[in-house]
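One structure is given here, and the rest of the page talks about it.
Only one protein chain is missing; all other protein chains are in place.
Then we have subunit A:
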Amino acid sequence: MASLQGYVDHRVLLILQDGRAIVGVMAGYDQKSNVVLSDSKERVYSMEEGVEEIPLGLYLVKGDQIVLIGELDEALDKAVDLSTVRAEPLPPIRY
């Protein structure tokens, strides 16, 4: 089964249907892949300036809004200076 069990208590990156990227520690999930993130931050990407991190706190994300959940390699993630990263925001889902 492709379950989310391995991600609990890990720092994860969530990509949502509207293109937003949220990082946080996965506190829990259920069978509909609804996810609770603690200490979460939205990462706003733009071409004009570096990545902006907006603190969100404790977040519950509905499963149907989720595109992808990735486990963050924390050492690798810390090594990246986000203020130097410039990129287009991810496009929203188009059916």
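The working rule: contacts are C-beta pairs under 8 Å (C-beta built on N, C-alpha and C of every residue); 3 or more make two chains touch, one makes a residue touch a chain; residues count from 1.
Simple rule for what comes next: contacts and distances are computed from a predicted model.
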{"item": "Protein name (UniProt record) of the chain left out of view, among \"ER membrane protein complex subunit 3\", \"LSM complex subunit LSm2\", \"DNA sliding clamp PCNA\" or \"Proteasome subunit beta\"", "value": "\"LSM complex subunit LSm2\""}
{"item": "Option touching the unshown chain, where A:I15, A:V36 or A:L56 are the choices", "value": "A:I15"}
{"item": "Interface with the undisplayed chain - residues on subunit A", "value": "1-4, 7, 13, 15, 17, 19, 21, 33, 43, 45, 63-64, 66-74, 76-77, 80, 85, 87-88, 90-95"}
